[in-house]
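With one protein chain withheld, the remaining protein chains of the complex are depicted in position.
Letters A, B and C mark the chains as written, and numbering starts fresh at 1 in each.
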Amino acid sequence: MAGNSFGKLFKLTTFGESHGEAIGGIIDGCPAGLELDVEKVQQEMQRRKPGQSAIVTQRKEPDTVKFLSGLFEGKTTGTPIGFVIENANQKSNDYSHIKDVYRPSHADYTYDQKYGNRDYRGGGRSSARETACRVAAGAVAKQLLENIKITAYTSAVGSIQLQKKFEDLNLEEIEKNPVRCPDPETAANMETLIREIRSQGDTVGGVVECVIQGVPVGLGEPVFDKLHAALGAAMLSINAVKGFEYGSGFAGAALKGSEHNDLFNTDGSTKTNFSGGIQGGISNGMDIVFRVAFKPVATLMQKQETINSEGELVEMQGKGRHDPCVVPRAIPIVEAMAALVLADYYLLNRNSRL
Amino acid sequence: MAGNSFGKLFKLTTFGESHGEAIGGIIDGCPAGLELDVEKVQQEMQRRKPGQSAIVTQRKEPDTVKFLSGLFEGKTTGTPIGFVIENANQKSNDYSHIKDVYRPSHADYTYDQKYGNRDYRGGGRSSARETACRVAAGAVAKQLLENIKITAYTSAVGSIQLQKKFEDLNLEEIEKNPVRCPDPETAANMETLIREIRSQGDTVGGVVECVIQGVPVGLGEPVFDKLHAALGAAMLSINAVKGFEYGSGFAGAALKGSEHNDLFNTDGSTKTNFSGGIQGGISNGMDIVFRVAFKPVATLMQKQETINSEGELVEMQGKGRHDPCVVPRAIPIVEAMAALVLADYYLLNRNSRL
Amino acid sequence: MAGNSFGKLFKLTTFGESHGEAIGGIIDGCPAGLELDVEKVQQEMQRRKPGQSAIVTQRKEPDTVKFLSGLFEGKTTGTPIGFVIENANQKSNDYSHIKDVYRPSHADYTYDQKYGNRDYRGGGRSSARETACRVAAGAVAKQLLENIKITAYTSAVGSIQLQKKFEDLNLEEIEKNPVRCPDPETAANMETLIREIRSQGDTVGGVVECVIQGVPVGLGEPVFDKLHAALGAAMLSINAVKGFEYGSGFAGAALKGSEHNDLFNTDGSTKTNFSGGIQGGISNGMDIVFRVAFKPVATLMQKQETINSEGELVEMQGKGRHDPCVVPRAIPIVEAMAALVLADYYLLNRNSRL
Partner (left out) sequence: MAGNSFGKLFKLTTFGESHGEAIGGIIDGCPAGLELDVEKVQQEMQRRKPGQSAIVTQRKEPDTVKFLSGLFEGKTTGTPIGFVIENANQKSNDYSHIKDVYRPSHADYTYDQKYGNRDYRGGGRSSARETACRVAAGAVAKQLLENIKITAYTSAVGSIQLQKKFEDLNLEEIEKNPVRCPDPETAANMETLIREIRSQGDTVGGVVECVIQGVPVGLGEPVFDKLHAALGAAMLSINAVKGFEYGSGFAGAALKGSEHNDLFNTDGSTKTNFSGGIQGGISNGMDIVFRVAFKPVATLMQKQETINSEGELVEMQGKGRHDPCVVPRAIPIVEAMAALVLADYYLLNRNSRL
C-alpha cells in the first residue's frame, strides 16, 4: 500500500536506500519451470550501471545481483525470488554539504514534509539507485516473455531529435554508442551536446522511445487497467519522467478521425499503427510503440540559490558524480518496466476465458 | 484483478455495459461522517451526459444516480456506497449493422479476441458509458476533498490551441460555452471547427488541461506510486486518451537543468512550476498541472472499409449518435478521475507517520 | 481495503444495509464463456431466505437476484457481473425500540464506537442480510467449479451432535428436513430442541460440517495463503461464527504423529484423511472436510439488562422476527463462501506453472 510493490500477479516489491548496506527486492508470482539465465540478468545490470561510459556518472557500483531464493537447479520454483544488490560505493560524505539544504526540483523538501525525516545521504527512496532492482526484476520478466522483444532507445536529447522512423532504424546500432540512439549520426550529435552541457555544469533532458514486438492479441483489461494505462504508470514511476504517450500520442490529438483510424488488413493486422498496438486498452498484435519524456537532471554542478530546512536562503553547488543526461542509462529501465507490465498482463490474461 | 476497480483506500469498482438495464458501482473506503450533497453529484452527471449541447452526441440519457447504501441521515456511514444509473435509452437496433463487423480503431477486434465473445450492442465495457460511474464516484471524492479545487478545461481541439496561460484565464468562462474552453474567442473557434468536422461526418481530437489547487504537501509515494504516476494511469484509463504529461511535460525534455529547476521561496513554495506541483512523486503544495491528449473519435459518419469477423473486407458507415469531438464531455471525467486519485492518496498519506 | 471485497482473482464486492432499498454486489474476474444457469442461482437463494420453514425467522423476503451486467446470451462475458437484491420487507419500525440501546453481544456498541454513527434500523453492514449477496455470488462460483461438489450440513445444535461419519451419511436427506441434518433421527431431535428453545424466547448455537469432493490436487499457496487459511477466513467472516477447524482439527492436537499421519496409497491418495484434504496448505485431492462453530443468536425474546448510548442501564426485550438457531440457514452461506474460495484458488493456480 505504501507503494513499494509493482504488478498484481507478477509482483515486484523493492526495498533499500542508496546509502544502506544493500538494496533488493522480491519477485512474487513468477511461475515455476522457467529456466533463468542469471548471466542475462547481469548483462541488463551492466546496461544501467554507473560508470559505463564517459557521458554518465562516474560513480562505481558493481551492481551484482545475488539471488537468494526461488531458483533450484537453474529453474524458477514458483516461490518468491528474493535478491539483493550491495551498495558498494556509498560515499556518504559526498552529501554532507546538502544535509540541511533542500535541493531545487529534487524530492528533498516534499520527502521531509511527508515523513518528518530525510535521509540526506542520497535521497532515500527517491534515489534513482532504486531502479537497479527494477532492472534486475525486469530481466527476469523478459525471460518469461520469450517471444516478445522489447527495444528502447534514445529518440531525443535536448532539442536534437531522432528523425528516422522505427522501420528505418538499425536496432543493432543502439548499444554501439554511449547515447543508445540507433542512428549513428544523430547519436554523435547527441553525445557532443551532452559533453557540452556537462562542461557547463548543466544538465539536459531527453525522450526515450520504446517498441515492443511480438505481443499476442488480448493483453490488457478494458476499463481501469488498460494496457497503456499500466505502461504509462510504469514509465511515470521512473525518476525524472514528465510525460508518456503511445501510438499517435499528443500529435494524434490534432488529427481527424478519417486520418487517424487504422484500417484493417484481412488478417486482423492494420495498415497503419496510430493505435500504437493497443485498441480499447487491449493489445491488437501490432507493435506497441510509446515515448517517455525525461526532464533534465536537477543536480547541477553550478551555484544555485535555494533554502535550508530553516527556510533561510542559502547558496549551494552540486558535488559528486551525477549524470548530465539521464536518458542513456534510462533505456534499460524503460525496457525493464515494460517487461514487468507485460509479464503481469500475460499472467492476468490467462484467466480471461474458461 | 480483472481491472474494474480503481484506488486502494478510496476504491471504486464499477460494472455495466451500455446496453444492459443499468450500470453502477461501489465506493468502498469513504470515511464515515461526510455530509454528502447528492444534488452536487447529480450536477456533475449533467456536465458529462449526452445531449447537453449542439456539439455533442444527441443520445438522451437522464443519467440519474440512485444511491442504494452507505448514506444515513445525509452522511456517509463508513460502509460501501452502492449506486446504479439506469440505461434509459438503449436503442440496441442502432448497432445491428455492426454486429459482425470490426470497426477500425475501436475495441471490437481486441475485445472479441480476448474474451471470445463480443457484446456488439455498444462496445460492452469498452463503451464510454462506463465513465458515468466514474463521474458519480468522483463527485463523492470531490466532496471529501473540500479544500482542494480541481478544474479541467479544453486546451486544444484539432490544431486550435488555447494560447493563454492558466494565470491569465477566467475559469468562470469554462461552463459558459459548450466546448468548455475558458477563453471565449478560442472557444468560439473550437466550436466552429467541431461543427465543420461534424458536417463532414468526421471527428477530431483535442487536449484537456487540468489544474488542481489547494493540495497539501505530502500526497504521493516516492517509488512506484508516485502521485503523477497515479494521475497518469487514471487519465490513460479514460477512453480515447493517447498521452499524459504534467508540469513541463514533453517540452521539458528539451530544456537544460538551469532553465528547468524551480527555485524556492523561503516558505517552501517555488518561483516557477516546471515541476507541476509534484517533486519526487510527492505533492509540494504548488498547483498540480497536467495535460491529457485525446484522439479523434473512431466512429465516423463516413464510409470506411473494414473487415468482418470472417476476415472479409466489407464497407461500413457509422450510424447513430456519436460525438464529433470527445473533449468537451471528457472535462468532468478528467476531473472525476483526478478527484479519485487525490482522495485515495489523501487517505494513504494519513499513515505516513506515527 | 475497507473490507467489503472477498477474493483476489474471482472477487466479490458487496454493498448494502438491511434497511436500504437494495443490497447487491459485483463479481469481478469470472472468466468469459461460462453458461450461467440463473435459475440455479435463485435456488440457492431459496435455501438461505427467511421464512422457508417453521424453525427460522418468519420475515418475508423474496430475495430475487437481478443480474445487471456481465451476461450476454446466457454466458458470462468476462466483464463484471453486477447484481442487486431488493429489500422488500424493511419494517424499520421493528427497530425503534433499540434506537438508543446497545444490544448485548451484537455489533451495536463496537460499530457506533468505530464509525461514530449507527444505522439502528437493523444492524447496518453487521446484519446477516448481507450474506444474501454471498449466496448469490457463491452460486455463480459453484457453476464455475463444475466438477467440484460442496456439501454442508448441520452437525450439531446445542449439545445434540450428529454421530455418524460422512461416509455413512445419505446426503440426499439434507434438504428433506428444516434443520438440514443428513440423519433423519438426529434432525428430528435437533428440530425439537430448536422449537423448545424458541418457546423460551431463547436461542441456541450449533456446528456446520462441510465436505468438498472432487477438488483437484494443487489448489492453495504454501505460505500465507494456505487453502485452509482462506477457508478459515471465509467461514470466520460469516456472522456468529466462533471457530473453524479442518481435518482432525482441535481433536488432532491430542494425537501422536504415529496416529495422525495419513499414509499414502500408491496413487497418491491416502488411507486416512486427518489432513482434511489439505497438506502444507495445498489440496491433495482427498475430500476437504471442515467444521464451523456458530454461537447462539444474540437477539433474545426475553428481557435483558443492557445500556443505552448514554451509558445508562436499561431493560430491553427483543422484538421482531429472529432465528432461534442460525445454523439451518447458514448451510448455504457456508457452501457459498467455500465456493468463492475455491473459484479464486482455482484461477490463481492456473499461474503456478509456465
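By our rule, contacts are C-beta pairs under 8 Å (C-beta built on N, C-alpha and C of every residue); 3 or more make two chains touch, one makes a residue touch a chain.
Here the structure is a predicted model, which means the values were calculated and not measured.
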Next item on the list: Mind giving the shown chains that are in contact with the missing chain?
Entry: A, B, C
Check: Looking at the whole complex, which of C:A88, C:L171, C:A188 or C:L255 touches the chain that is not displayed?
Finding: C:L255
Item checked: Among C:Y102, C:Y120 or C:Y346, residue touching the chain not depicted -> C:Y102
Check: Which chain A residues would touch the chain omitted from the figure, given the whole complex?
Finding: 1-5, 8-9, 11, 13-17, 20-26, 28-29, 32-33, 66, 68-70, 72, 75, 77-82, 84, 114-117, 119, 124-125
Next item on the list: In the full complex, which bits of chain C touch the chain not displayed? Write them out.
Entry: 1-6, 8-9, 14, 102, 104-111, 113-116, 123-126, 130, 156, 158-159, 197, 202-207, 217-218, 220-226, 228-230, 232-234, 236-237, 239, 242-250, 252-268, 270, 274-276, 278-284, 293-300, 302, 304-307, 311-313, 348-349, 351-353
Note to self: Need a quick check: the contact residues on chain B for the chain that isn't drawn.
What the structure shows: 1, 9, 29, 31-34, 78-79, 144, 222, 347, 350-354
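Basically, only the chains that are shown with their structure count from here on.
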Check: So chain A and chain C: same face meeting same face, with over half the numbers shared, or different?
Finding: same
Next item on the list: With chain centres taken as the means of their Cα atoms, state the distance from chain A to chain B in Å.
Entry: 26
Item checked: Distance between chain centroids, defined by C-alpha means - chain B, chain C (Å) -> 40
Item checked: Computed distance of Cα centres, chain C from chain A, in Å -> 47
Next item on the list: At least two other chains touched by the same residue of chain B: list those residues.
Entry: 1-5, 8-9, 14, 114-116, 124-125
